[in-house]
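Some chains omitted; the rest stay in position.
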Amino acid sequence: MDSITTIAIASIITAGVTTTFGTMMPAIGEGRAVSAALTSIAQQPDAAPTITRTLFVGLAMIESTAIYCFVVSMILIFANPFWNYVLAN
Amino acid sequence: MDSITTIAIASIITAGVTTTFGTMMPAIGEGRAVSAALTSIAQQPDAAPTITRTLFVGLAMIESTAIYCFVVSMILIFANPFWNYVLAN
């Protein structure tokens, strides 16, 4: 296989794997956070505003790690400097 | 194998794997969130509206990580820039 094909394949596979495994654990972490929020609201309904506000901040933090992976994946598909280099040469 | 075949195979496998493993953990996370919601409603039926509203927001956040994977998978099948490049050359 020539360079272009090899780099294309490596980019495709890495992009898929990055998004796939990178979003696994955030989904688990968010599920755990949401569960705790729901249990907490049931236990102390008066604190629901504080709980949901803290929940959303926490979800944003956790989601950010999934975003990192999605960004790397998009870079590898649409703005891959190595791909651009081999195309230009 | 020539470049076109190789990239096609890599795209097929990556697309399948991305959707497969990328939807695994969201399913677990959503199951956990739904479980907590049901337990919470049983414990505090009066807070059911707040609980279901928070649940739906949380499910949307978790589902979003599955959507990322589905999107990457669809890009690899129907809008793959590497595939388009090798077809064009």
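For reference, chains read A and B in written order, and residue numbers begin at 1 within each chain.
We adopt the following convention: a contact is a pair of C-beta atoms (placed from the backbone, for glycine too) under 8 Å apart; a residue touches a chain by one contact, two chains touch by 3 or more.
Note that the structure is a prediction, hence the values are computed from the model and not measured.
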* **Number of copies constituting the complete assembly, 2 shown** => 14
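One rule holds in what follows: only the chains that are shown with their structure count from here on.
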* Quick one: how far do you have to rotate chain A to sit on chain B, C-alpha fit, nearest 5 degrees? -> 25
* To do: Could you tell me the distance, in whole angstrom, between the mean C-alpha positions of chain A and chain B?
  => 11
* Asked: Can you name the residues of chain B that touch chain A in the complex?
  -> 3, 6-7, 10-11, 13-15, 17-18, 21-22, 24-26, 28-33, 35-37, 39-41, 43-44, 46-47, 50-51, 54-55, 57-59, 61-62, 64-66, 68-69, 72-73, 75-76, 80-82, 85-86
* Considering the complex alone, what residue numbers of chain A touch chain B? -> 1-2, 4-5, 8-9, 11-13, 15-17, 19-21, 23-39, 41-43, 45, 48, 52, 55-56, 59, 63, 66, 70, 73, 77-78, 83, 87
